[in-house]
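With one protein chain removed, the remaining protein chains of the complex are shown where they sit.
Coming up: subunit A.
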Amino acid sequence: MHEMGIAQQMVTIALDAIPDDIENPRVEKLNLRIGKLAAVVEHSLSFCLEVMTKDTPLEGAELIIDEVPVCLRCERCNHEWQTEIPAFGCPACNNGQVTMISGREIEITSIELADN
């Protein structure tokens, strides 16, 4: 249940991002990028956020998650590929030394505020 810690950080970042000059701000949407290999369970995260955002401008905000695929690059032959299965050897040259280009993201991209 590290989603609670992740949710805590998300709330801090999102609240900090609300411009000071808005009266009674209300966040409608929280836009996230989550890598497929990041150990984040969506329903756990939304549960944690629901609990933590009560009585804050984030209460009731909709979670919009952009799922990022797992992409790798071979350090030997520079081949780049996307994988749907947990097998990370290079399909071109069988090398095991690979760089993960994407798939581990846990990012807040933006918040959308309601028009007052």
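Please note the rule applied: a contact is a pair of C-beta atoms (placed from the backbone, for glycine too) under 8 Å apart; a residue touches a chain by one contact, two chains touch by 3 or more; residues count from 1.
As a working rule, contacts and distances are computed from a predicted model.
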Per UniProt record, missing subunit out of "FtsX-like permease family protein", "ABC transporter ATP-binding protein", "Hydrogenase nickel incorporation protein HypB" or "Alpha-D-ribose 1-methylphosphonate 5-phosphate C-P lyase" is "Hydrogenase nickel incorporation protein HypB"
Per the definition of touch given earlier, which of A:Leu37, A:Met52, A:Cys71 or A:Ile101 contacts the omitted chain? A:Leu37
In the full complex, subunit A touches the hidden chain through residues 1-2, 4-6, 9-10, 13-14, 17-19, 37-39, 86-89, 94-98, 100, 104-113, 115
